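Excluded from the complex is one protein chain; the other protein chains are retained at their positions.
By letter and in written order, the chains are A and B; residue numbering begins at 1 in each of them.
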Amino acid sequence: MKLGANTWVGGSLVGIAIAAAILAPWIALTDPVMDANLMNAELPPSWEFPFGTDAQGRDIYSRIVYGARVSLTVGIVSQICNSLIGVTLGLTAGFWGGWWDDVVSGLTNLMLAIPSLVFALAIMAILGPGLVSLVIALGLTSWSYSCRIARAQVLSLKSQGYVQAARILGYGDLRIMFTQVLPNILGPLIIIATLGMGGAILAEAALSFLGLGIRPPFPSWGSMLSEARDQIRTAPWLSVFPGLAIFFTVLGLNLLGDGLRDILDPQATTRRA
Amino acid sequence: MSAPLLEVDDLHITLQSDGKVFNAAEQVSFRIGRGEAFGLVGESGCGKSITALAVMGLLRRPLAVGRGRIVLDGEEIQHASAARWRELRGSRVGMIFQEPMTALNPLSPVGRQIAEMFVLHQNASWSEAMDRAEDALRQVQVPSPERRIKDYPHQLSGGMRQRVMIAIALACQPALLIADEPTTALDVTVQAEIIDLMTGLCAAKGTAILMISHDLGLVANMCRRVAVMYAGRIVESQPAEAIFATPRHPYTRGLVDSLPRLGERAKRGRQRLREIAGVVPSITAFPAGCRFNPRCPEATDTCRSTAPQVTRLPDGFVRCHHHG
Partner (left out) sequence: MAEPLLQVDDLAVHFLVGSALKGGIRTLKAVDGVRLDVKPGECLGLVGESGCGKSTLALSIMGLVPPTRGRISLGGREISNQDRMERARQVQMVFQDPYASLNPRQTVRRTLADPLSLHGVTSRTERDHRVMDMLTKVGLRPDHADRYPHEFSGGQRQRIGIARALILQPRLVICDEPVSALDVSIRAQIINLLLELKDEMGLAYILISHDLGVVEHVSDRVAVMYLGRIVEQGSWQEIFEDPRHPYTRALIAAIPDPFHRADARVARAKAHGEIASALNPPPGCHFNPRCPMKAERCLVEAPTLEPVADGHRAACHFRDSTG
């Protein structure tokens, strides 16, 4: 099967990030938390410290490599959570209609009206800071987008002949939803999921900045970015490298999403008989 | 014999796709006399609709007129300017489409849409135009026209909307009315009424009709002459009775034979319908030689390699190696 450029480039970028996260203990140069030497504070990039050092004298490269674990976990896991919730609610609401649809639509409208960051903040305030709370909080805030899209897609597909045909052939509701409807609405949902992953990584940055995400001294790209705010002019490497890491990972996720959507669509890869 | 109202001469229409140029229609030639009803019949992709668009100057990229001439009342219009087309459309050539819901402006009352024609082409004032619009609705047999002129398209049924379309198209007494599948989306009994209305009005006003449809029976019933198109070419053109009684081209014959006609089973019992094998070719993959050859039971090597020439008949022509 021929894979498009999207899949290759996106896949490579994401692959690098994932590899960094998994292989962190082996490819990092120093311990990201403990090896702090104030004598080495804010040194520009050099052979010894490829990305320079931060205000505490820690090697930025190693912190980025370990930080990948946080960002990817937050981004991917929370978004999978969002998608599962959103798609299940949207799929069932669109398919069954009635009071369930009213309930779900009401909930969705409510969620869309609340600023997601505020909502995440509220949850973090209850759960306290840390990686797990972060994942839970972000995983519960943005399901409304995929819910809306899933519901709209289901509504337009419900009257298609093949859904009716499946009913007539004896398929039950759940089977129809998951084997007939869901595969045909995946395209937009994948795009939303990958966009959401990027968004979650960025949200982590905001929350960490507010002191509610990953607490120092543990590294996360977002907290590294926020710590470097004041030194943008004097020590740009403090923000550039975490920024680039976020940029390329989010870009890779978006491209991969596009590529995946094309792979899953049989019409994109075959010609007429 | 007087000069024809519309003469289409060796018209070619090109389609640009993926950097390549295809001939969507080729060597299309026909004439329509003043006040005459002429039918153009064919299936999807045969080129009949784009021919109609060409005659209205409505071809847009990726379609364009290639070679050939379109002569309306002595004036060559195939490359007329946009301004000239705006003058011609509505005043000399009217058109009605298959889907009145998309052809009518949903935000404007129907009376106003008819009145626009008088204002634009005949310099009428709005109040005068609205009176004439009410009159036009009466002519197309819409009941209570004085109330209907204020209705919006979505408030009317399909048949009513089509009547409004006819009123708009005929408002300024054009010399030619082009009807592209005007009744395909309508119920059968309503269809019959609309066709009767159209032919009646046009006969009264001396308007010629170019009727485009996939329904050979419908067209043969209301038109004086019929041309059959297949894969971009006219394969046969004959008077209406002859097309049904003595079709010459194997495609026409196949069509006539393959469709069950009312009364046949009573006369001859249920006969297996004579099928036409194969599928309609797409524009990007027209067969070489005679385009019907993959489906023709009489195809020979000549048919597969050389495109057939036109053979003149007493009142028409046929394009076939064997029946020309």
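Heads up, the rule we're going with is that a contact is a pair of C-beta atoms (placed from the backbone, for glycine too) under 8 Å apart; a residue touches a chain by one contact, two chains touch by 3 or more.
Computed from a prediction, not measured in an experiment: that's the story for all the values here.
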item	value
Residue in contact with the excluded chain [from B:V28, B:A103 or B:I276]	B:I276
Among B:M95, B:M130, B:I149 or B:A240, the residue in touch with the chain that has been omitted	B:A240
Which residue of B:M117, B:M160 or B:L177 touches the chain not shown here	B:M160
Option touching the unshown chain, where A:P25, A:G98 or A:G161 are the choices	A:G161
Interface with the unshown chain - residue positions in subunit A	160-162, 164-172, 175, 179-180, 183-184, 264-267, 270-273
Sites on subunit B contacted by the missing partner chain, in the whole complex	43-44, 143, 157, 159-160, 187-193, 195-196, 214-218, 220-222, 240-241, 244-245, 251, 254-255, 258-266, 270, 272-277, 279-280, 295
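Just so it is clear, only the chains that are shown with their structure count from here on.
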item	value
Mean-CA-position distance for subunit B and subunit A (Å)	55
